[in-house]
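I have a structure here, written as structure tokens, and I will follow up with some questions on it.
The complex appears here without one of its protein chains, the remainder shown in place.
Then we have subunit A:
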Amino acid sequence: MGLLSDPNRRRALIGMLTRLNAPICMICYMAGVAWFMGLAFEPFTLRTYMSENAMGSTMVEERFPAGERALATGREFAAHKKKTGGMPVDWLVRTMQARGLEVYTQRFSRKLPFPDEDKERYMVKGTNVYGILRAPRAPRTEALVLSAPCSPGNENNQAVGILLGLAQYFRSQIYWAKDIIFLVNEHDLIGMQAWLEGYHHTNTTGMDWSPLQGRGGSIQAALSLELSSDVVTSLDLVLEGLNGQLPNLDLANLFYAFCQKIGVLCTTQGKLPRNDWDTTSGYSHAVQTMMLMVLKQASSRPWGDHGLFLRYHIEAASIKGVNSFRPYKTDATTVGRLLEGMYRKLNNLLERLHQSYFFYLMPSLTRFVSIGYYMPAFGLLALILLLRALDLWVQLSSPPTRTTEDGVEVVPASPGVLSILTPLVISHLTGVALYTLPVLSQELAVEHFPVSETEAVVLTAIAIYTAGLALPHNTHRLLAGEGTEQGWKVLKLVAVLYLAVLLGCTALINFSLGFILALTLVPLAAFITPHVPKTLSAVVMVILSPGLTLLFAVFFFQELQETPVTLQEGWMLYLSVISQGILDHALYGSLLYPLAALLVYPCWLLFWNILFWK
């Protein structure tokens, strides 16, 4: 600090920073990206290990015998589902009662803000059925949840079968210390949301549900099972939840430990762990796995039914059965044994899962990158913003004096508050319009244009987004007159600091989202001035804008999933992703849409404003 309090040395340091600002920024950017790419390189990552003592040292023996019977129950469930044309509530209640559970149902209904064309639903009405296995000699203070969705068509019948099979087997065991809740939820996440809100008696999204009649106390952990075939080749673990929340890493470790013990192939992001880290293909495999996780986390949506538990501080994950063309198959008994083992270990927990990491990335199921390792990558990018801000601050505090012909030094007048405030307010008003208008004006749009409601919402959003490009840089002139050189610098300083705070906060909550936004917005924030070539810069800015970032992310995600799409399909996918984003916000309270519309987009508009400063 002596360095800063000494004016001479301070001047020297500042002088160096302003002189070398651009090269330092370049180096920081490249170092940030390189650091991030290095995260997938195996020697830089840590091997996963079980931190929780209660689960690590105790041994359990899995004895679940009745896989075939569970599958038969699943088929019976399928038949009843087909007959009732939806959730066979009566049958489920009867079957769970016959297995000795305390059975309750919950009805719920929800009107979506606009029709969901992906899942073809608008007015949703459904019933959740859950049975509670009361632990002997336990006071109903703790519970574990096993859930399986009742999906339309032939999906997930085996999951319900195994759930009921496990219920029957668990019922006859004496060692349970926590109540176990077996939940079959209808309409996947909407049903899950209704159940969780009912269980915790909150209402965050305005859904109608009937209050729950039975509870098991505080839920310690939950697993959601998705299984659509009698045999599986591998089990996939899905961790990403709402708003990029992740369960404790120990849950993933537990899953991996049992897969190893029982001998089941297990994957994350659908990718097997590989050992050839020193080859290019091995490294690129790890990068792909990690990038998939980053993209999924950045999307802020729940990627399985477990995703909504995380809001309630319940560690949860989804386990999906994958049946591919590999020769080696795993039968239902083995899957049941795996779940039995996991539940017995969770049953042994004395405290909630808390020993291991909550913030991590996984380049494979056996390796992880903790927050301490990945944060510097973002820090390097954020540093650029601070350096630019410092540069601007210095330029503003020592204004270049111009000497007129008379030899009188003229200090340019500092810009009025209004000239800064106006673009700021207008950008944010545009953001508010982008946030509110698409859903509000859907009826109007449907009346005047030949589009469906969903299309109307998405196209209105895109239209407002595009219209926003024209709006602010025209109006600020009308209001505040001619912009000055000082004016854009102050505006840019504000914008850069704004962006730094915004990205910093986002990255703390959801690293992936923060990093992806930083990757595109930071270079733009760094280079933009009114003096760069207008047309070229405008094109670059539009390409780096949040909307197009999303488009690229869609194509990139499809590429990583090995299901590449054509431009046309990609565009359709892009439109559906926007509508899903808006729906996720309305249905589950995902924060991506308001964040993008109310903060990121206005911030980007500020830079757009600077580019067209007159």
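One rule holds in what follows: a residue touches a chain if its C-beta (ideal position, glycine included) is under 8 Å from a C-beta of that chain, and two chains touch if they have at least 3 such contacts; residues count from 1.
Keep this in mind: contacts and distances are computed from a predicted model.
**Student:** What is the protein name, per UniProt, of the chain that does not appear here: "Guanine nucleotide binding protein (G protein), beta 5b", "Prolactin receptor", "Phosphatidylinositol glycan anchor biosynthesis, class T" or "Sorting nexin"?
**Tutor:** The correct option from "Guanine nucleotide binding protein (G protein), beta 5b", "Prolactin receptor", "Phosphatidylinositol glycan anchor biosynthesis, class T" or "Sorting nexin" is "Phosphatidylinositol glycan anchor biosynthesis, class T", the UniProt name of the unshown chain.
**Student:** With the full complex in mind, choose from A:P139, A:P327, A:P450 or A:P533 the residue touching the hidden chain.
**Tutor:** A:P139
**Student:** Taking the full complex into account, find the residue in A:H80, A:H200, A:R274 or A:K329 that is in contact with the omitted chain.
**Tutor:** Considering all chains, including the one not shown, the answer is A:H200.
**Student:** Tell me which residue among A:A79, A:A98, A:I371 or A:V417 touches the hidden chain in the full complex.
**Tutor:** Answering carefully, the residue with contact to the hidden chain is A:A98.
**Student:** Among A:T18, A:T205 or A:S218, which one touches the chain that has been omitted from the display?
**Tutor:** A:S218
**Student:** To test your reading of the contact rule: which positions on subunit A touch the chain that is missing from view?
**Tutor:** Subunit A touches the chain not shown through residues 1, 4-5, 7, 97-98, 139-142, 200-202, 215, 217-218, 311-313, 350-352, 354-355.
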